[in-house]
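What follows is an incomplete set of chains from the complex, kept in their original frame.
Going by the order they are written in, the chains are A and B; count residues from 1 in each one.
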Amino acid sequence: MALASGVRFAARALLRPWALLRGTTLGRTEPAAGGGGDGARRFGSQRVLVEPDAASGVAVMKLRNPPVNALSLELLTELVISLEKLENDKTFRGVILTSDCPRVFCAGLDLTEICGRNPAHCAEYWKAMQELWLRTYLSSLVLVAAINGACPAGGCIIALSCDCRVLADNPKYRIGLNETLLGIIAPFWLKDTYVNTIGHRASEQALQLGSLFPPAEALQVGLVDQVVPEDQVQSTALSEMARWLAVPDHARQLTKNMMRKATADRLLRQRDADTQNFVSFVCRDSIQKSLQAYLEKLRQRKG
Amino acid sequence: MALASGVRFAARALLRPWALLRGTTLGRTEPAAGGGGDGARRFGSQRVLVEPDAASGVAVMKLRNPPVNALSLELLTELVISLEKLENDKTFRGVILTSDCPRVFCAGLDLTEICGRNPAHCAEYWKAMQELWLRTYLSSLVLVAAINGACPAGGCIIALSCDCRVLADNPKYRIGLNETLLGIIAPFWLKDTYVNTIGHRASEQALQLGSLFPPAEALQVGLVDQVVPEDQVQSTALSEMARWLAVPDHARQLTKNMMRKATADRLLRQRDADTQNFVSFVCRDSIQKSLQAYLEKLRQRKG
């Protein structure tokens, strides 16, 4: 049961034709699905839609990599660039991270980035994943995750690196790090983030069991800060943002850094080794065969 | 709202004329307000009233620096001396820390000690603050905080360094580290103490937001161990003390040391750097201007 939704989402992600065909070049002009036609002033890249509100100093950043916001190399890169732009623009003090895809916040890693790829590509992909975590976890902006869909694995990484998390009360919108159920393991820095958020014992269990928590359990274990009806996720995220923006930026930023720097430094001290570990792990014949069989099974199910 | 009570108390503290006029000399004979006329045997300094009960081995130590027990250099010094006396007297095994001032356990730092003072004075003041924390956090005595009033910032430091905390159930008696709301940040050793008490995630939020918890929330987050009606704070503190005194001193002291030594050692290893950080931070023009403006505003409000 625990794996079901994660697998289903991954399946759809992996089966989108362009995902299986595309290369790793960034900045291509592939049209994003579901482009908004409304009149709001928006900017952003293909896969990250940014809706800035200069008056409040808050921008809404929407992941738009349909159907399930799989974390492709492009999406990772665009997320980092979009965040950097907002951090360098003194107009903005906070960002609400949410999904533009229905029913999914973010399905996690894009397995096609590591299946059948050469070590150099896998390394590039993993470095982008590290970079996204480092940038979000230590961002000087207030980051609020408005989790309006399922949030497994890599989706959970993004949510965990925010300052607070609001989850829509839908039993299908589960959140957690379910890596073990796919036969892989979370990197140590993600484990550290889990421990910082829900404590050692809960992490020990959840990481080993690959638990995906439905909303009520996610709230109880401390993985999210609020669970609200689906149509109140955005407004609640804005209310939360207001609480955080009531604090003077400088003192808040220094305090955030004091709380999180040691955890980020652990990765910075051994970033290359972590990349090497990841690459040598996923490039093993046994893991590649598992991933291929997994993808094949998903294609047949879909077919 | 969160700042309200803290600000109000600080205002009163800062506005007492003698606070603004007095120097830093210790041991002055300035009369303490509200000196008790009852017949109990008491000793102590001007600002710390000690009521010893040799029969039980427990002393009650009352902070008496009206109106809000602002942690002046004198009060810090007298607290350390009073504690040391009791530790050196084998008659005593436990101390109940409480306030002699109505409605306030302790309002925190005395801002007049760092506003408009030279770096040497600020350094002396900060070292006294470190010393109080080190002595209380590692005290061989059982320390029970009977929190009979508001307990922000520095008041919370004192409470957190005790072995257990009993809080009066009055919604105005809030407790927490609200430094960020004043534009300043808690030192790392206080952050460590917070994390040790309420965990990493709760600390991350509460420290950044400068949360002051009302009694029920303080109990839930683990900041205090019991919340009881105001007239039962002392008796509950005594009951708690009895539980702790039921344990053989030597085994309890070694265990306490095992739990807390690493945290204290982190400060001991970098005490000078911590002092230097504090001094250079508070002596910045921007911070001094903020403090002056803040004090001025308080005086005008009072006026």
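Here is the rule we use: contacts are C-beta pairs under 8 Å (C-beta built on N, C-alpha and C of every residue); 3 or more make two chains touch, one makes a residue touch a chain.
Since the structure is predicted, the reported quantities are computational estimates derived from the model, not experimental observations.
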**Message:** Copy number of the whole complex, given 2 identical chains are placed, is what?
**Reply:** 3
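One rule holds for everything that comes next: only the chains that are shown with their structure count from here on.
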**Request:** List the centre-to-centre spacing of chain A and chain B in whole Å, with centres computed as mean CA coordinates.
**Result:** 41
**Complete:** Contacts from chain A onto chain B in the complex sit at residues 163-164, 195-199, 222, 225, 243-244, 246-248, 250-252, 254-256, 258-260
**Request:** Using the touch definition up top, name the residues of chain B that touch chain A in the complex.
**Result:** 179-186, 188, 191, 199-201, 203-205, 207-210
